[in-house]
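Contents: one structure, followed by commentary.
The complex appears here minus one protein chain, its other protein chains still in place.
Moving on to chain A:
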Amino acid sequence: MIDRSFIGHVFDPFTVEVEKGRIRFFARTIGETNPVFTDEVAAHAAGYASLPLPPTQLFCLEMDGPDPFLFFNRLGLDFARLLHGEQSFAHKRVVCAGERLTFTQKVADIYDKKNGALEFVLRETSVDDEAGRRVADLKSTLVIRNG
């Protein structure tokens, strides 16, 4: 069982630089056809400061911290039994390459179903820009199969 005393725990914030190369690699991997995500000329023509971040890539940058799997390791989450249950993003504005974002992760809840056969970890992550303004809120529901 996951230690319930982690409920409410806030991890040390970490800062990630949004890199053009990472955006292009991500966009090409998912077959993105809108050129604003891969071609800076197209991005500038559309009014963006640089390549804009595709809608789900904030989740990926959350694993670009100094210890990518810190959250999983601290809670003792085993990848062999881990599934992603739900994911949500509330976007306040679009992020572009060249920005530095600070991620703060919180264990919002831990609970179980089916007499502990399934455990759920609700993680809430806030993402702020260099001025300290919120750019997005992420929620992840992680599922551990104990059965």
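Quick note on the criterion: contacts are C-beta pairs under 8 Å (C-beta built on N, C-alpha and C of every residue); 3 or more make two chains touch, one makes a residue touch a chain; residues count from 1.
Keep this in mind: contacts and distances are computed from a predicted model.
Asks: Which one, "Dehydratase", "NADH-quinone oxidoreductase subunit N", "ABC transporter permease" or "Cytochrome C oxidase assembly protein", is the UniProt name for the chain you do not see?
Replies: Per the UniProt record, the undisplayed chain of the complex is "Dehydratase".
Asks: Specify the residue from the set A:R4, A:H84, A:R100 or A:R134 that touches the hidden chain.
Replies: Of these options, the touching residue for the absent chain is A:H84.
Asks: Identify the residues of chain A touching the omitted chain, counting contacts across the whole complex.
Replies: Those residues of chain A that touch the unshown chain are 22, 25-26, 28-34, 36-37, 46-48, 52-57, 59-61, 63-64, 68, 79-91, 93-94, 139.
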